[in-house]
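These notes are about the structure you will find just below.
For this depiction, one protein chain was excluded, whereas all remaining protein chains were kept in their positions.
The first chain written gets the first letter, and so on, giving A and B; residue counts start at 1 in each chain.
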Amino acid sequence: MNGLTRRSLLAKGGLVVVFASSGAAWAQEPEEAANLPGDLDKYPFLDSWIRIDTTGRITVFTGKAELGQGLRTALIQIAADELEVSPASIDLIMADTGRTPDEGVTAGSHSMQNSGMAILNAAANVRALLTDAAAWRFASSIDQIELQDGTAYGPGGRRLGYGDLAAGFSLHVMAKPDVPRRSKGRRLIGESVPRVDIPAKVNGGSAYVQDIRAANMLHARVVRGPSDGTQLKPADIDAVAKMPGIEKVVREGRFMAVLAAKEWHAVKALRRLQAAGWERRDSSLPSADLCDVIRQSPVRDNPIFNYPGPSAPADARIVKARYSRPALMHGSIGPSCAVALWENGNLIVWTHSQGVSPLRKSLAELVRLPLEKVRCIHVEGSGCYGHNGADDVAADAALAARAVPGRPVRMQWMREQEHGWEPLGSAMVVELHGALGRDGRIVGWRHDVWSNAHNGRPVSAGGLLAGAELEPPFAPQKPQPIPMPEGGGDRNANPIYALPNASGTHHFVERAPLRVSALRSLGAHMNVFAIESFMDEMAHAANADPVDFRLIHLQDSRAREVVETAANRFGWKRRVKGRPGRGYGFGFARYKNLGAYCALAMEVTIEPDGGTVDVRRVVAAVDSGEAVSPDGIRNQIEGAIVQSLSWTQMEAVTFDTSHRTSFDWSAYPIMRFPSVPASIEVDVIDRPGEPFLGTGEAGQGPAAAALANAIADAIGHRLRDMPLTSERIKAALRS
Amino acid sequence: MISLSVNGVAQSIDADPDTPLLYVLRDELGLHGAKFGCGLGQCGSCTVLVDDRPTFSCLLPIAALAGRKVRTIEGLGTPDRPGALAAAFDVEQAAQCGYCIAGMIMRAQALLERNNRPTEAELRTYLAPNLCRCGTHMRILRAVRRAAAAMGGGVQESSR
Partner (left out) sequence: MLADATSATPEQPTEPNLTRGGWLLAGSALGLIAISVAVVVLAWKPALTPVPPVAAASFDRATVLHGETLARLGNCRTCHTAAAGRPFAGGKAVHTPFGTIFSTNITPDPATGIGRWSLEAFMRAMREGVSRDGSFLYPAFPYDHFTRVTDRDLAALYAFLMTRPPVPTQAAENQLAWPYGYRPLLAGWSLLYLHKDAVDETDRGRYLAEGLAHCGACHTPRNRWGAEVVDRAYDGAWIDGWYAPPLNAGSPAVHPWTEEMLFAYLRTGLSPMHAAAAGPMAEVIRELSGVPESDVRALAAYFAALMADAPAAKGGKMATDKQSEADRMHPEGATLFAGACASCHEAGAPMMMQQGRPSLGWGTSLHVAAAHDTLHVIVQGFAPPVGRAGPSMPAFGNDFTDRQLAEIAAYLRARYTDLPPWPNLEQVVSDVRKEGGE
């Protein structure tokens, strides 16, 4: 059996954990330091990020996690590039509260900016130190030292390996902010280095958290009602405890889990318990449309932006529109999973949570342990696209493990549990009001967005599902809007276009009928969908070409270049207009006005009988600053486009007054191969020297908008409410 | 004890006969390529080949497998000696989170073994039972096209 022993499990990454004596030796402690890039300012000591052992093997630490976005490879690439070693000689330790800096949550596309820049500069510092050390050892000057492939070369053929050199100085020194980057030699950054995790993944060997197996391990299933707000009816637990293979039924308050040595026994026990039925526990869900409910709920108003300008003239042409999207599901392909071990009063959890540090804090509170006795280690799960069930299942695993001290417990959520309990992307409504001057330019702009919270990540035990089930329950976290410039429901509500007399307000709706939290790109998907659809509507009113209209109002030069590149590559000016059933659409945004720029053009055909949309061609241009891995960027954008097309065309979480009815893939269909575009091209604009910009969430909004615009172009009628289904298109064609 | 043939090796399994093959592969045999995605036959993450045909191992009890050949992704190759599809997926970097990929490769393997010259439409229809949430579809298609060519065939353009 390929199962790991417990010892080797803990040794994952090469380090045996000893809680009792080491104290703070390994745990990273933050310090304050100004002027350092990325998260280096919170962890300014070089050995927080980089260590070199006596053999020359380099370990790099990051508080960020691999989510399938290729971050592991990109960070290795950055470090290897700067340190002049091959990527294979670097071990990257990611997101382990016992070993890595606390970089918060891997979210918001911040990793390259926060961790990438930190590692880049830390590595530059280390390179400088290695160069200094070699110069000292060779009694030569610094510019006579050349570093290559882990060895320092000096005059007269002298050489020393990094391991040898590093033994002579300490990396526990603070980074200097002005150390220059490596200037000569072959670069890895800018090359599409093959992802280090793909070979194992395509041969079946990769270790996801779902794959962890340890000696003496128990399989667990948590037992709940079908979705948030429900609970299981009383069941014959004694009978289930006697089922073959069931080692324990854990019960604490309303929390319940079954444990078995064989996974299938746990599944059967779960099904038996669920046969007792369920009931709604919270107040009823609305029977009205969720968007209408949100639009009419009590709000807390937060101004988003306010650009002064003369009021629109009286003869300005007014355009008004209301856009909406339903609640959306993360829908991670692999339901969430965690492995927990409670031993000697310490808790370790292997988790695919995006935020091991806040999770650790929440778990410590949940199981009433001091913080230093809890450790969370990130192990890859399937794509999470935001806050899915990862944190909740970690809590479920912890509680189950506490009941069987000394035995690792693997808690696996079922598909319907992930569908039923994962926090959703909020339903949202945007109302736009624009004024066009006689010269065809925008002279007034008003953006109002209604939304639930886009962040419910646990920062305390009350943010975990199990926290509400224990007796006494922990107080639930109060939903809060995320302040700009990041934003939640208002993310990307602030248009990058240069608009006079423009303002926007975020109407934050605290009361959420369905559980909500961060879904990839947060409010940007909706806001960009609305803004970019509206730009087309304004362009139409001004009788202007949609791309020209955007360029008129776009002053940011990088934005202009991305728009022009996409349009030219697509052949926008050459498109043949007016063909029935064929349409072209354009969409553009800079993610958060801080991240990557993405513009894309799309061609669709629409089959009139069924209203089905066939996306023929997508051409995108993206500017992510200095492109560490151009292919990694392309991969992310292609994926974002397909994912967004699925959201925008097909998806809507359904529910009745008592529970979610989107319980599996048959009830919540997502895009399958036959509906995927015929072709997607991504053009990466490289900007060497510019800061790395997060790309993972840059494509969703522009793709959604381009689709809406292409459909409107094809059928002569605008759909403003997602999902843009074939039924709605057919209805529009008939009216 | 139940006897199974997995990747050409006879295995003796101590598990209930109604245990779905997926759990036996992952928990008893240490073969983690096939994944749990839904357990409902809707996503294809658990796809393996049984007598050269693609099946959802999450819904296939081992009692049904006496005398039948099971093949998993581990049987197609290793990182050092990858099979044609694994090699193609690596070249095309056809993965983001990668969770669906083993199932995709097994499904594609079944297709290319029977017909290494499918049309584009046939290829897309054949892969339809397998879900990818990251949106890696374009690369997966490119990888299968590349593998088909490497296996002496090729995906034909259709009027799509």
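Everything that follows uses one rule, which is that a contact is a pair of C-beta atoms (placed from the backbone, for glycine too) under 8 Å apart; a residue touches a chain by one contact, two chains touch by 3 or more.
Remember, it's a predicted structure, so these values are computed and weren't measured experimentally.
Colleague: Determine which one of A:445, A:663 or A:692 touches the chain that has been left out.
Modeller: A:663
Colleague: Touching the hidden chain in the complete assembly: which of B:34, B:60 or B:131 does that?
Modeller: Per the contact definition at the top, the residue touching the missing chain is B:60.
Colleague: What is the set of subunit B residues that contact the non-displayed chain in the whole complex?
Modeller: Touching the chain left out of view, subunit B contributes residues 17-20, 39-42, 50-51, 53-56, 58-64, 128-129.
Colleague: What subunit A residues would touch the chain not displayed?
Modeller: Per the touch rule, subunit A residues meeting the hidden chain are 226-227, 270-278, 414-416, 420, 608-609, 612, 649-650, 654, 659, 661-664, 666-669, 671-672, 674-675, 725-726, 734.
Here is the rule we use: only the chains that are shown with their structure count from here on.
Colleague: Which residues of subunit A touch subunit B in their complex?
Modeller: These residues of subunit A touch subunit B: 1-3, 67-70, 192, 194-195, 197-208, 210-211, 213, 219, 244, 262-265, 267, 331-335, 380-383, 385, 412, 414-415, 631, 635-636, 638-643, 646, 664-666, 670-674, 676-680.
Colleague: Give the list of subunit B residues in touch with subunit A in this complex.
Modeller: 15-16, 18-20, 23, 26-40, 42-43, 45, 72-74, 76-79, 82, 85-86, 89-90, 93-102, 105, 121, 123-125, 127-139, 141, 160
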